[in-house]
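Here you go, one structure.
Here the complex is missing a single protein chain, while all its other protein chains stay put.
And then chain A:
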Amino acid sequence: MQRFVYINDESCRDSYRDNRVSNTKYTLWNFLPKNLLEQFRRFMNQYFLLIACLQLWPTITPVSPATTWGPLAIIFIVSASKEAWDDYNRYLSDKKVNERRIWVVKDGIRRQIKARGIHVGNIVWLHENDEIPCDLVLIGTSDPQGICYVETAALDGETDLKTRIIPSICADLSSEQLGKIKGVVECPNPDNDIRRFDANMRLFPPIIDNEKCPLTINNTLLQSCYLRYTEWACGVAIYTGNETKSGMSRGTAEPKLTAADSMIDKLTVAIFIFQIAVVLLLGLAGNIWKDSHGCKLWYLMYPAERPWYDFLVIPLRFELLCSIMIPISIKVTLDLAKGVYAKFIDCDDQMFDPETNTPAHSANTAISEDLGQVEYILSDKTGTLTENRMIFRRCYISGVLYGDKTGDALKDARLLNAVSSKDPDVVKFLMVMALCNTVVPIKSNDGTISYKAQSQDEEALVNAASNLNMLLTSKDSSGIAEICFNGSKFYYEVLDVLEFTSDRKRMSIVVKEVKSGKFLLLTKGADEAIFPRSCPGEQTKTYLEAVEMYSHLGLRTLCLGCRDLEEDEYKEWSKKFQDASCSLDNREHKIAEVCNSLEQGIHILGITAIEDRLQDGVPETIKLLRKAGINVWMLTGDKQTTAIQIGLLCNLITPESKGQLLSINGKTEDDILQSLERALTIMKTALERKDLAFVLDGWALEIILKRSLESFTKLAMMSRTAICCRMTPLQKAQLVGILKSSGSLTLAIGDGGNDVRMIQEANVGVGISGREGLQAARAADYSIGKFKFLRRLILVHGRYSYNRTAFISQYSFYKSLLICFIQILFSFSSGLSGTSIFNSISLMAYNVFYTSLPVMTIIFDKDISEATVLRYPQILLYSQAGRLLNRSTFAEWFGRSLYHAFVVFLITINAYADEKSDMEELSMVALSGCIWLQAFVVTLDTNSFTCPQITLIWGNFVAFYMINLILSAVPTLQMHTVMWHLCNQPSYWITMALIVAAGMGPVLALRYLRNVYRPSAIDVLQQIEQTDGHAQAPGNLESSTGTYLDYLLTDLRRNKSSIHQPLLSDSASSR
């Protein structure tokens, strides 16, 4: 599929869409139906709607329909308005982008129009620092050589400037001509590949040749990049609006559902099935009872003639009676709780970054529980783990290690002395540092010089050289570079640049010293690329040692060297180089060969060591997270060697002796697949103690995804660590997708625009509001200032949120089941007719007031203190494995509610028998029994008692009695004065105490036994906290506790895969 873009041709402006960018999900018209449809996709909402509809039939409804319709409406309105608000904000930010004023050239006249008015084929005129509004093919720049610089950070996250060049046929066009240019660009249909653009261009007369000119990605300016250091540039719009490469790779963010949520949904379905079974049984029994007994009861006046649907009435009544089994309040309660968790995160002082003044923020308030269940963290490297700030730290010149005492060579007195005494080795070294690069010095008006560089390493080296009095002052277009050393100026003519490629791992330049006319080859590169090419007899051993030492410190090393060239030799070589540069096939290989021929016999000058400083606290954080059972992967666009170094430095991978790095690479596809299989075998057979990790790059991943996804998934599930380099944004997202589809809970963290897709794809996306802008932070669910805050985010906030949600959700089911079981028990003594023991008001208030408030206390509950969690991070495994919310814990709650229902019901009907057997009184006694019991249940499961908690639990009690005493005063209600009577009866209070004792006694005893004989890891830590008090545990105790915890948790670790097995199969079937 092709698209033909006619440049500057208004007649075909409507064949493609305009440049209106739209990220909104809804329009004004489709909001209501689409949103409703979306909300009704959740099983619970469908269920409640059904119940609400059934309640409209008065024959069967036990309570007034308002009890369901009211809450249902509130739930819908709340979530719809939240969606609407989010969408409105998206609309506003789109609008801002669309209304931007952009210069466009039409028929030679420059005009300013709104960005959304740009059409395919328009010529767009950009100025320095403009954001590029759509995808353009560059046709002209202010630079005479047809170059411009763009910053692509928003697109791929790489912060270095990229050079873009105008296509050859557009060279030599004057700016007037550019405005009137006519032609056609033949390009593929929109796609999301930001590294490829295979197109060609033809210009129409009068501008000359009808020849096709090939275009590559280097001729394009892509949307959302920035034009830098270029006065102006202009280009032809080829993709517009959402069809641009950045728009296509944006993807829409799907609403995220947490693992806890889907577990709750599953439990809901299970309860629903149980409910249907109960309803069918009771309905059948009810119908039988009616026919055998009910008809004899003259006072019921069953008519002789019954309508056809009569057999349905009793089952449907029971359905409505049991409908409260699924608590309608659970969604509201959980949403509220989640909102509070999010506020906790927002207000956490310890996650406030004073350096950048950014607090932590949770944009998505709905997924805090997932933080506590994270299994995989996929982290970006640059800017996330590192500070993204390259600094020259150390160097090794002719046998002296500079900077190894102070850690900073620039402050090493020996080096400063050597510079001032003009030590020839040092001077030469500095000269290479300053010259051997592609850095462009820019002199500002006040005389200061700044450097712009494609690579941050080069920038660091040039800056360091200038600090050591070796100043690169200018480079002019004819290739004369001016260097200022200790005040005296030197001129060099840069003749050739032997460019850096990842294969060559080195770059060189050939310069001519203007004063002496000497030819020099200056080179820098990785040690393994330079040492084999050094002069014979050169002592490389000491250099090797230095390199090794530096890389153990996590520094990026470069080896500098030079070689004197004879003029003849250079001339000869230069001709070959020209030929190779012009060759049409296999150009790269040929150039590499020619370069290699010159880069021989290099005299090694020294080693530089550059630090990309890790953010503070990164190694500790990663260590902690790994101890907590989280697998940390590093996904980076960077080179493999750097990635591995950083990996070593931040505890991601362990050095050789204890760990092993399995590299998956190869020249051909088969090689790669073979090494994948090899890695898999090693991984399977390896000892548990050994720390295994695998490394692969983007190309290998592409092939693996195509050919051998299955074994890669296996490998991914086994590997605790992985380093993936040279990843495109899409590939990062794909990796997240693979882990996700195998049932793991993933967290993606990054800081740049290139991480946006993976952040959106992952279960939890965390953005670092860093130096690369706020794009990632905006797309993310959580944004934090520094990587180290992840520790608190996961271990403290995530874990607590999960624990709390687990309690709240199960408790909600418990209280609903409790009241429902009482209804069922009562139905056996009311002729299976479906009478509700409780009246409408009680039923509604039970869910909304009496039981929702005490459970809110759990939002403030901390099972173990933050300090303990951070000291024993392995406790996270407990929530990770879903130990607090699963089928067996739910069964426990289910059993408890059944038991409590029996206790309440049996005690009530026996204590209030015979002359006290009054419906209103009995119902109120049973209701109070439930309230008492559940207050004690909450108290029992609360671990920390703070003021709000006590107020909520016991205040709720007071509220219950207040409400009922007030309701008792309303004469039109049936329960008129009932509560007054009850409160005056000693037997009422005696009954309550009995219910509490009989209900809680066995629960307490069982809990005690379990605490003693099968303590969970959490119990152990709680005991430690109690015995320790505030005193710090001595070291040996701590370690023994650690081992004991590990022992308790090994089962979890071992069974983890089996625990996730059901999840896995479920997720597969649900899709």
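Please note the rule applied: contacts are C-beta pairs under 8 Å (C-beta built on N, C-alpha and C of every residue); 3 or more make two chains touch, one makes a residue touch a chain; residues count from 1.
As a convention for this text, contacts and distances are computed from a predicted model.
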Checklist entry - Which one, "Serine/threonine-protein phosphatase 2A 55 kDa regulatory subunit B", "Protoheme IX farnesyltransferase, mitochondrial", "Fibronectin type-III domain-containing protein" or "ALA-interacting subunit", is the UniProt name for the chain you do not see? => result "ALA-interacting subunit"
Checklist entry - If the hidden chain were put back, which of A:176, A:446 or A:914 would touch it? => result A:914
Checklist entry - Given the contact definition stated above, which residue among A:347, A:958 or A:997 touches the chain not shown here? => result A:997
Item to check | Contacts of chain A with the absent chain, listed as residue ranges | outcome: 58, 62, 293-294, 296-303, 317, 826, 829-831, 833-835, 837, 907, 909-923, 971-972, 974, 976-977, 981, 985-987, 990-991, 993-994, 997-998, 1001-1002, 1004-1005, 1007-1009, 1012-1013, 1015, 1020, 1023-1024, 1027, 1037, 1040-1041, 1044, 1047
